[in-house]
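As you look at this complex, bear in mind that one protein chain is not there, while each of the others sits in place.
By letter and in written order, the chains are A and B; residue numbering begins at 1 in each of them.
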Amino acid sequence: MNSNQIISGFFKKGQDYFCIRDNSRSFEPCPIEEIKNLDYFHALEKEYKHNATGENVFRFNYGPSTGGMVETVDFKIYTYGERILSVDILPEFKRREIKITHEKLDNALLKMERLNGFHSFSYSTLLCSSLERLEGIGIPDDVRVKRILLMETERIISHIFKTARLCEAASQNIASYQLLALREKMMRSVAEITGHRYMFGINKIGGLYRDFEPSRLIQMVKEAVREYSQIRDGLYVSRIFIDRIENTCKISVPFSRGPTMRASGYAYDYRKMDPYYADLDFSIVTENGSDSLARFQVFAGEIKTSLEIMERAIEQKNADDFMPEPLENEIFGVETPSGDARMFLEMEDNKISNIYLRTPSMLNLEAFARGICGNVKTDIPFAYESFGIWISELGELL
Amino acid sequence: MKLWPINSLRKGILTTKFPMGKNETISPWSTLPVRRNDSEPYCPVNAINMGKVSLEKCISCGRCMESMEPSLRLDNFEKFREKPLLKRSFKIFPIDSGTCGACNTELFSIGNPYYDATRLGIFFVNTPKQADALAIMGVYGEEMESVIKKAVEVMAQPAVIILFGACALSGGIIGRGLRDLVDPDLIIGGCPPDPFVILNALEKVRGR
Partner (left out) sequence: MILIFLMFVLPFLSVLISPFRPKISYYSGLIISALVVLISALFVAGKITVNSYSAGYFKIHFGQLNATFEIIISVTFFLVYLFSLYYMPEDRKLAFFINLTVFSISSVLLSKNVILFLLFWESMSISGYLLIGFKKDTKSYPPFVFLVFGELSTLFLTAGFAAYFVQTGSLSLTHSFSNPYILIVIILGFLFKMGMVPLQMVEWLPIAHGNAPTSGSILFSASMTTLALYGILTFSILAKPDLIIGLLLMIFGSFSLLFGSLFALSSENSKMLPAYSTVENSGAMILLTGILISWRYYGNFYVYTFTLLGIFIYATAHAWAKSTIFILSGISDHHEIGSVKKSYLSRHSRFLSGIGLISLMGLIPIGGGIGEWFLLESLFISASAVNLKLFSTVAIISGSLAALGAGVTIPTFTKYYYFMAGRMEKDRNLSRINFPVAAGGALVLSISILIPAFIYLYSGVAGKILGLPQSIIYLSTLKDIPYPFLIYSPAISGGFFGFVSPIFDLLFISITALIVSIFAGRNRRPIPMWNGGIEQGENMNSFAYSNVLRIVLKKVYNSKEERRNGKYSERTFDIFWVSIVDMTILFQKFSIKFGRFFMNGNINRYIAYIIIAFFAVLIFVSIF
């Protein structure tokens, strides 16, 4: 299937249904039948049901509140012992309802930051840039560059964290701790530079609340990337590590998002369409393994690319205001570290009246549920950590 | 990089001396803000009352930066239990009731080499049956209410209940807090709390 035609989200506006397609920046009307025929329709509805039956098959419960998982999520594993035949994922234990509509825009921004704390800057940038586009607010190009810098830093931190979790699951404890230390080092620098470890409270509609010095950030990221490459090289020659993650959770579906998608050979990256990155030439990192190893390779490649993007963004900074042409029927988007998030916004009286957000975890969770079939239970950590899924992103935006 | 141990030795000791020494760093806006000038501060969650910042409500957003500045202090917590206990080892079971993910990772980061909580005898466990402390994070969620109650029930005494982060304490800006659901022995504020604050609070509640 060509990824051009992939419907990655749909929403209802009035009585009609509209869908969001990859490689397109505007939404288009779509008959409900077509949407309902999607085999990942339930994932877009935030339901992940894959029950299996058979002789001796029973439902093994893992979760909701258990050690080993960072967030609250319940897995119902269909198995006849060890081998996973199928898995139901119940994210609703941690269902947050976040009221964005008819709120003060600044409060909406604060809430958006807390949709996913780990990727908060990507989401706050998504909201800020969309509101700026809708309201016709121009921002200094300096702000655009700084936002790119912080988003790419966030991506590097996220990829390092995912690699660390992957190493921990594969019992590579030294590597895991070195990566966690590296992440902590970056977080401390980020806190020092921006005032908050998770970059909360920096973004502002039309600018930044707290300005910072980009050269320090670049310097810090450069060092971190150098250290990361060393650890990565060490992991590449570790047979135990490679053996454990190779062929684990193989999944190649065009609807998966971000690194998961790119690890199965689909060269799709929303940054290529994002006006923020319009002048920045970079190559999309792809791999063909479709397994946890390939996803790890994509993380490693993207960390390098992110540094290149940051350096290039500083170089290409210009003095003009940044103000892209608004599109008709625009659907906004951002490439978060886990994949692209797409958002539809409607304004009324200077307040948000309608919002639809399709986060990457919605589709990646489905991809995980499909990919994990056939693996054994002990593979769940290697697989889950490599998808970069955040259950908090599945919250309800009202 | 093939020789992991040698590489590790080359990196040297990263671990902080805290609580014996001073904390090296802190996330500025995760600490409670203090007055900088006399202008009336703006707060989206009404955490500032008569110039005093409520640790339960503050969501570390820094919107008050015109009139306030971060205190950089480690006192962003409060304990409701006087009797020191669990001095030797302290096992924490985290429960996520509805977080953005930041509290979870901040709590786990006290295990990374910079903080190395295990040197203080603080561990994470996989079930509340083995835990000395429950760290409950996030806003109130209907489905999680019974889970939290059950976890409190299965814990052996003496047990410490920790409410962790602004969401759990007051609901922050997102929703409803958990104060009326459980009776905490320790509350830690911040959005999310800084690892040094967490370490400090845990050490204090243990009476060390």
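Basically, contacts are C-beta pairs under 8 Å (C-beta built on N, C-alpha and C of every residue); 3 or more make two chains touch, one makes a residue touch a chain.
Everything numeric in this text was worked out from a predicted model, so none of it was measured.
When the whole complex is considered, the residue among B:86, B:151 or B:166 that touches the unshown chain is B:151.
Only one residue in the set A:30, A:57, A:134 or A:284 touches the chain that does not appear here, and it is A:57. Touching the missing chain, out of A:8, A:79 or A:203, is residue A:79. Residue positions on subunit A in contact with the hidden chain: 52-66, 74, 76, 79-83, 85, 376, in rising order. In the full complex, subunit B contacts the hidden chain through residues 95, 127-129, 144, 146-148, 150-151, 153-154, 156.
The rule is simple: only the chains that are shown with their structure count from here on.
With centres defined as mean CA coordinates, subunit B is found 26 Å away from subunit A. Remark: subunit A residues 64-68, 70-72, 92-98, 104, 106-107, 110-111, 113-118, 120, 161, 174-175, 177-178, 180-181, 183-185, 187-188, 191-192, 195-198, 200-201, 209-210, 230-231, 233-234, 237, 390, 392, 395 touch subunit B in the complex. Against subunit A, in their complex, subunit B makes its touches with residues 1-2, 4-5, 7-8, 11, 14, 25-30, 44, 59-63, 65, 70, 93, 95-106, 108-109, 111-115, 124-127, 138-139, 141-144, 147, 151, 167, 172-175, 191-192, 194.
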